[in-house]
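For this view, one protein chain was removed and the others were kept in their places.
Chains here go by letter, A, B, C and D, matching the order in which they are written, and residues are numbered from 1 within each.
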Amino acid sequence: MPGGFVVLKVKAEKKLGSMVFSFDLELPFGITAVLGPSGSGKSTLLKLVAGILEPEEGEIKLKEQVFFRKAPQEKKHYSLPPYKRRIGYVSQNYGLFPHLNVEQNITFGVQGNKPTVPVTKMLDWMRLSGLGKRRIHQLSGGQQQRVALARALMTGPSLLLLDEPFSALDNLVKNKLRQDLMGIHRELELPIIFVTHNLDDAMVLGDYIVIIDEGRVLQIGRKQDVFSRPNSIQTAKLLGVRNFIHGMVTGHDAVKERMFIDWDGKKLAVPWAEGVQLGQKVTYGIRGENINVVKTNQNQQLEPELTTNLFSAQIVDTVQGLMGYRLVLSFAHTSRKMEIIVSNAGYERHVKGKKEIQVIFEPQFLCLLR
Amino acid sequence: MPGGFVVLKVKAEKKLGSMVFSFDLELPFGITAVLGPSGSGKSTLLKLVAGILEPEEGEIKLKEQVFFRKAPQEKKHYSLPPYKRRIGYVSQNYGLFPHLNVEQNITFGVQGNKPTVPVTKMLDWMRLSGLGKRRIHQLSGGQQQRVALARALMTGPSLLLLDEPFSALDNLVKNKLRQDLMGIHRELELPIIFVTHNLDDAMVLGDYIVIIDEGRVLQIGRKQDVFSRPNSIQTAKLLGVRNFIHGMVTGHDAVKERMFIDWDGKKLAVPWAEGVQLGQKVTYGIRGENINVVKTNQNQQLEPELTTNLFSAQIVDTVQGLMGYRLVLSFAHTSRKMEIIVSNAGYERHVKGKKEIQVIFEPQFLCLLR
Amino acid sequence: NQPGAGPEPVGGAEEGAVKKTLVIGAAASLNEAFTELGRLFEAQNPGWKVEFSFAGSGNLKTGIEQGAPLDVFAPAAEKQMNELLDSGHIDPNTVRLFAKNELVMVVPQNSSVNSREEIIHLDIIAVGEPESVPAGQYAKESLTNLGYWEQLEGKLVFTKDVRQALFYVERGEADAGFVYATDAAKSETVRIVTPMPEESYQPVLYPIGILSNAGNREGAEMWVELVTGDQGQGVLSKYGFQKP
Amino acid sequence: MVFRSHSSASPGNLLSRIGTGCFLGIWFLFILVPFLSLFLQLTGFDMGLLTGSTLAIRAVTTSFTTTAVSLMILVVVGLPTAYLMAKHEGSLTRYGEVLLDLPMVLPPAVAGVLLLLAFGRNGLIGSLLAKQGITVTFSWFAVVLAQCFVAGPLFVKSAINGFRAIDPELEETALTLGKCPWQVFWQVTFPLALPSLTSGLVMAWARALGEFGATIIFAGNFPGRTQTLPLAIYVAMENNFALSMGLSALMVLISFFLLTLIKLLERKDAGRFRGAKG
Partner (left out) sequence: MVFRSHSSASPGNLLSRIGTGCFLGIWFLFILVPFLSLFLQLTGFDMGLLTGSTLAIRAVTTSFTTTAVSLMILVVVGLPTAYLMAKHEGSLTRYGEVLLDLPMVLPPAVAGVLLLLAFGRNGLIGSLLAKQGITVTFSWFAVVLAQCFVAGPLFVKSAINGFRAIDPELEETALTLGKCPWQVFWQVTFPLALPSLTSGLVMAWARALGEFGATIIFAGNFPGRTQTLPLAIYVAMENNFALSMGLSALMVLISFFLLTLIKLLERKDAGRFRGAKG
């Protein structure tokens, strides 16, 4: 659980059809990205906090304010109606009002004619200038998404819940909006929780990450911690880890900095981990970006401890990606293939034209998945 | 224009409100990604091809089949109704039928009880097993998106038009679907056109890329060509290029391999380009991933021609990203800041702890934007 | 006759006098005659105001049974009066007969029918529903007595009131119809072929009576006086009614 | 759900609930009491008499066959009319819609007179038909026409509304899925408009069943041919009030039964547009 003062506490049981959701999380002040497979319950979590859905039991609290409380056996429950929760909520389908134009939609939640920001400025921010008088159905998908975001921001909420707020936006507008949101977050001290499938969004915008699967919280923590130390294969996969090493612990070094595992007959140095016993089966994950190609003439210079983790690999497949090349490698000792990402420059210099390369698995990038 | 046999030809004028769209493109067989800012007309293009919108004039042809034809002055026009176009279309809002369950939605377009694939298999493919009897409103956003995709695939179309088909999907499901789509594309020889805001999708799935802005085609070509040689600042920005160098051409080398420009007082080597005159103002773009950090002891080993493009830079900001670090650099000679991406390993070894680093702009990564 | 000349309120609010209101429920066919009498009454008795509710006799009867605030009841037939007498809604001492009507056979203006005997050659004949419309009852009685009824079976269209029968003849939907002389007189598009022989049906008599719980008994009595008096009879005869 | 779930939290809400509960009560009391009175009135009346009475059986038969045919005609003619009106917007449609509403305004008796003027033996169209030897008036079919005239607008108006409310994207999507407009109509437009269509049909049916004024003038009152239940009730009312109330009660009971049946069928796919969240 991330440290700091708990801003939002959710402990809720909810049934939807045959799905049973059981959320339990506490979040400190910051921007939280909610990640999880499609259908895992991310939207449900936001709806519970917004008050659109009501748990069967549990407690939901924003700072000192109780949103919902019901003990398991009690019949009575307390529930703050959604319109008193002061929450800015953008649903996955936007929920725009078809009978109002863009401006009217944006100012819909404004109380007493005092918008926190003038409408024209908000339209400008959202790159919607000139569209104020349009009806919703006359907008493109991304324009609609921005109207929904603007509308939620205009009410001056004390918590922002965004369900995939950038899914229909191009990178330029998205970058700008992410900047703006970060500014708003800091200036107004507004906690933000957003659902996303885009790891980049989570990384750039999030302070914390919550991983949800099958209606449960799988992992929660600071983004660096979660990204670098996913606690399960499922989480790791979700976070873009494509390479997994299954092995058995065979020993460790004297200062307890490294352990060694048997990886299909080869020895591999991994970071030392508390509580792992000799002979135990373990799985490690590593991102393609973190498997480095060794320069042709570099191996002599390598620190000795790294030579353990040096492997020869055949290049099975090469795909040019946006920010470099994606290589699929096969190894002599194991049937599992690995995917690595090499920068354009690195590819040009050290890979191009070769059939076999040497790669290095630096222990620090190998992450134990329990 | 990409080479090969023209599969789809669109030359169409269309007015929507005050927007005037004027598309002109020809596409060979393959998978085409349509990119463009939000509100640029991507969905409109797909709707014109699907027959949901009708151009004011122009011609739309799939292979030998004319979908629409109307000459400017003629009164008569020919238009093949959408239900005869044999197109699989997934709209941005999915357009699922609320009165039917998932299975009924998926088989909606199947003619004469002969689905191309058994429903259960399709549900399986789409990771929707067990949801067949659900109503649409009982599905999560991503599940709905997959139902729409499945429905379009079931009809055995001769062209697939997908409007942001993966926007609500997590990476795991998305990867799988991308694989499946590529398989279907190859097996059934089915051309696919899809709109996306995700460069990774475009890169992985696309053969060709069409860039649209303000209702016009900005660029069209093979994905490698478009990615590596965007033809305008707008395109480059859309494709994720964040660094721009404005300069003036000052000369070139003997073998016409390199030109030199004056970049705010410093000399920079750039690739030679046909038709660029001495003294002309030019703009170059370079991706953050392609600006490389020079190892502390590496500069002695550099090829001489690269030393021209070696610059010292202050590190202004460091953000840990998913696949490495994003550094914001400032240079002594120019007020413009640059953003570079350094891999985790690279950062650990060559950047960590430093305030100033040396970076190199390899000419081959500098792309002239006309 | 003047179409739509409803009762003008005599005097006005400016006069300021609080008026006593007499409420009369009368068969719709008495509309014009009674409206004129009402004006006369108001002129003769300042301080009185007459209100009418014209409806079918049956509707009026139902209304009275359910407490309609009427003073005087003037149906188009004795049946409803008798029923209300039986149920005690009408004061038996006040019931008088005030008019008599005559059943006539009418045909469309351009019809070639000229005698009663031709009726058996016609296709559609409009009569009031014998069960509920008095005119229908009389027509049935008369036609039965004259020996036509059996032969007309299947050609008869039964109407909900006399007016509807007249309307059918006016429009040529029916080839002939049996209506009251007073009704026939109102229409320019029908022609009276012949009155039905007086002896073939009971006389058509219009009763008038005062409700047992009349709010304005005094006025009600004055009204009955007027209607049965010479002046009233004069007005009634103007609209085709005969003395009882 | 939205409103139910929070109500307990705020007392202001409770007040407003009581308020609206009152309205509901008033409304139902207002409807319920007259019907209650009807059945109280019947104490002592032997309903069994009705089932044996040919009058009642004939009237019931006539009423239900005529309304059934009227509804069929309404569906066959009114559905395309409503669809075209909903899909094509223009000043013609606008005034067309107003025209459509007009028959509802007329007192039924006037409607009957107008039908006679139009379709009677000497009417505008009726005279043409008469030359072909076709008489409409006083026939079973005249009952149907009268019912269509007065009840039709209810159905068509509801249907127009239902068609208008459909998201055109769904129809467009169906077209791209290879369905021709005809199939799109039956597989998408029609089922989506169904709640409006049934409700319009129920209103039209109820209006047609209760139709009296126009029927008795345009179709006459021939037992077994044109004497519908309302006409039978009318005749009975003048002579045998108890019988007329008995017939009315019969009519109410049958209608209640039929309407409940329709509701039950409708509910079979309830929750179509709303899920747990609704």
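Note that contacts are C-beta pairs under 8 Å (C-beta built on N, C-alpha and C of every residue); 3 or more make two chains touch, one makes a residue touch a chain.
Bear in mind the structure is a predicted one, so any value in this text is a computation, not a measurement.
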Residue of A:10, A:50 or A:149 in touch with the missing chain, whole complex considered: A:50
Candidate in contact with the missing chain, chosen from D:47, D:68 or D:124: D:124
Identified contact with the non-displayed chain, of B:53, B:147, B:293 or B:338: B:53
Touch criterion as defined above, residue of D:71, D:115 or D:143 at the omitted chain: D:115
Subunit A, residues in touch with the chain not shown (by the definition above): 50-52, 81-83, 85-89, 91, 93, 95, 97-99, 108-109, 111, 135, 137-138, 151-152, 155
Hidden partner chain, residues of subunit D it touches: 1-4, 6, 13, 16, 19-21, 23-24, 26-28, 30-38, 40-41, 76-78, 80-81, 83-85, 87-89, 94-111, 113-115, 117-119, 123-125, 145, 148-149, 152-154, 156-158, 160-162, 164-165, 168-169, 171-172, 175, 181-182, 195-196, 199, 202-203, 206-207, 209-213, 229-230, 233-234, 237, 244-245, 248, 251-252, 255-256, 259-260, 263-264, 267, 270, 273-274, 277-278
Positions on subunit C contacted by the hidden chain, ascending: 1, 3-8, 23, 25, 28-29, 31-32, 51-55, 59, 62-63, 66-69, 161, 163, 167, 170, 186-187
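Definition applied: only the chains that are shown with their structure count from here on.
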Distance between chain centroids, defined by C-alpha means - subunit B, subunit D (Å): 56
Gap in Å, rounded to a whole number, between the CA centres of subunit C and subunit A: 90
Per-residue multi-chain contacts in subunit D, two or more chains: 276-277
Residue numbers of subunit A (touch at least two other chains): 16-17
